[in-house]
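Removed: one protein chain of the complex. Kept in place: all other protein chains.
Then we have subunit A:
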Amino acid sequence: MGMLGLPFLTRTKDFSAKIYVTEAAARIGQLMMEDLVSMHMELRQFYGPEDSAFLQWMRWEGLEVLPSELKKIILGTDCEELGAWMPLYSAVDVKDCMRKVQTLKYAEEACYNGTLVIKAFSSGLEIGTCNWTINGPKRNIAYISSSIFVSTRAMDFNFLGLQGNDLIIFSDFSTLDTTENMENDNTYCDPVTSSNASDDLYNLEEIAASLLKDDESMEEMEKLAFICTCAFDSVRAGGSVLVPIDRLGIVLCLLEQMSLLLESSSLKVPIYIISSVAEELLAFTNIIPEWLCKQRQEKLFSGEPLFAHVKLIKERKIHVFPAVHSVELLTNWQEPCVVFCPHWSLRLGPVVHLLRYWCSDPNSLLILESGDDANLALLPFKPMAMKVLQCSFLSGISLQKVQPLLKALQPKLLLFPKDLRCKIQISEANTIIHYSENETLCMPSSKESTEIDIATDLASQFHWKTLKQETVTRLDGELFMDQGKHRLLSGFRQADSKQHRPLLHWGSPDLKRLLTELSKMGITGTLKKVMDSAESKNAAGIIDIDDPEKALIDVRETGTVIITADENLASHIFKAMDIVLDGI
């Protein structure tokens, strides 16, 4: 899960960001973190001080006394060696972390600060995994992580939900480890160019249909079937099977297939699941139909449990225990058996004990997910008589499907990992920018100006004024920023304060015209002082008003001061000024 590192971040002192996670991922992630912490706790009970949070050697005090060159070698440049080591988070850290998380449903709109609309769309990789879209006033972004088009458990990759975004960040690195084109050294490049099949497809439906062809998921099911037969062979030979795979979806499917296979034979072999959170995790998977694939949802609609393990646990074919030392486990234990338990690293959790116990039994079988670390993981248990089955599962978009996917999504701008550059040639996006680790890229803005929506009922109340070429009006109402949109709506101000008055004037007033306008209002005055200025034809000056009250109008080039003791007169003079000047 891409969430297990989160507490490292949230426990830092000044962390204050908002975290969005899908509901299902948050729940499963929390359980996995709790499991990790509890396994770690057990390990410390055996091998280290249980109470102190930080181990002494982890403070790196020894390193401080080393010469700087030596220190650099040990810590690694950018601290990626020993320097990056830090103690695991605690149960409290996990709890604090979860408190900072805001959970979302698929396609639920989360609005950040009124500006950004953030949405999660299913990615198909696992239950609750997702890709994200971020819509802001200036840009729409889609982030694509490892995705699986057709899943046998989680809701399928909803790539249609990612349409209409001008920037796509492609972040599926699953093909990086595959050896499809990597037989030789890294300098050899044989990129997968767009296959002929996808070139012919132009309309969206056809592309979508080709992407959803479930040959991959068929392949996956065959893989699972193969694993089950291997396991079956082992238990028939009297050996036990140990499965330390951490991918929930694969475990759930293996449970179903394996028990089906065992049921069809006459063998009575129990399946054990040992983990501190297994019971809750299994119960949880059965109450989340909204997060599962179509076939599983159909089970809800026909009133059957979503996953077969519910029935199997009730029939006592699957046994769930919190730990290897549970009393129930000891009284129920029976060999040969099939055991699902963490941790895939083979350093933590129940798997360590069981592996020690079976590693010299040639009939027993260990099923691992293959990866670079598999050999390292097995090292302490060597020499092993136990059989080891390493399998790789589909964990992202296959290279052949990247091209048609991008064709369907039509991004203006594509951010693509530099590391994948030599594996595939992309021709679909207008612009491709390659990114790599620890590098900040500045994207050109896609929209020049910000759009603002003005409610028509408000716009109809505006006081328009026609100038030489344009019609102008002062805005009114209140500007709202919501769902990434600027909206001008009529405000909640009382009507009486809405007296329309120009607030900004320009031009220079014609004093004679001003006198005429004033006299139309019944105000008489005389031009007292005229200061001729050469540049402007409209002279500045002072107008002395006698009737109905005393007042002065001090007109200058850049401004006018109205001096009077009478409110009414003042507003009349202002009105006259407004007529002789341009204003808004």
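Convention: a contact is a pair of C-beta atoms (placed from the backbone, for glycine too) under 8 Å apart; a residue touches a chain by one contact, two chains touch by 3 or more; residues count from 1.
Criterion: contacts and distances are computed from a predicted model.
Peer 1: If you had to name the missing chain as UniProt does, which of "Cytosolic 5'-nucleotidase 1A", "Metallo-beta-lactamase domain-containing protein", "Exosome complex component RRP45" or "DNA-directed RNA polymerase subunit" would it be?
Peer 2: "Metallo-beta-lactamase domain-containing protein"
Peer 1: Of the listed residues A:454, A:527 or A:579, which contacts the missing chain in the full complex?
Peer 2: With A:454, A:527 or A:579 as choices, the missing chain is touched by A:454.
Peer 1: Going by the contact rule already stated, which one of A:16, A:203, A:264 or A:469 would touch the omitted chain in the full complex?
Peer 2: Spelled out, the listed residue whose C-beta touches the missing chain is A:469.
Peer 1: With the full complex in mind, choose from A:171, A:345, A:410 or A:564 the residue touching the hidden chain.
Peer 2: Answering carefully, the residue with contact to the hidden chain is A:564.
Peer 1: Which one, A:86, A:267, A:283 or A:330, makes contact with the chain that was left out?
Peer 2: A:283
Peer 1: What residues on subunit A make contact with the chain left out of this view?
Peer 2: Contacting residues on subunit A, toward the hidden partner: 104-109, 119, 161, 279-280, 283-284, 286-290, 297, 300-301, 303, 305-306, 448-457, 459, 462, 467, 469-479, 482, 486-489, 491, 493, 501, 503-509, 550-552, 554, 558-565, 567, 570-571, 574, 577, 581-582, 584.
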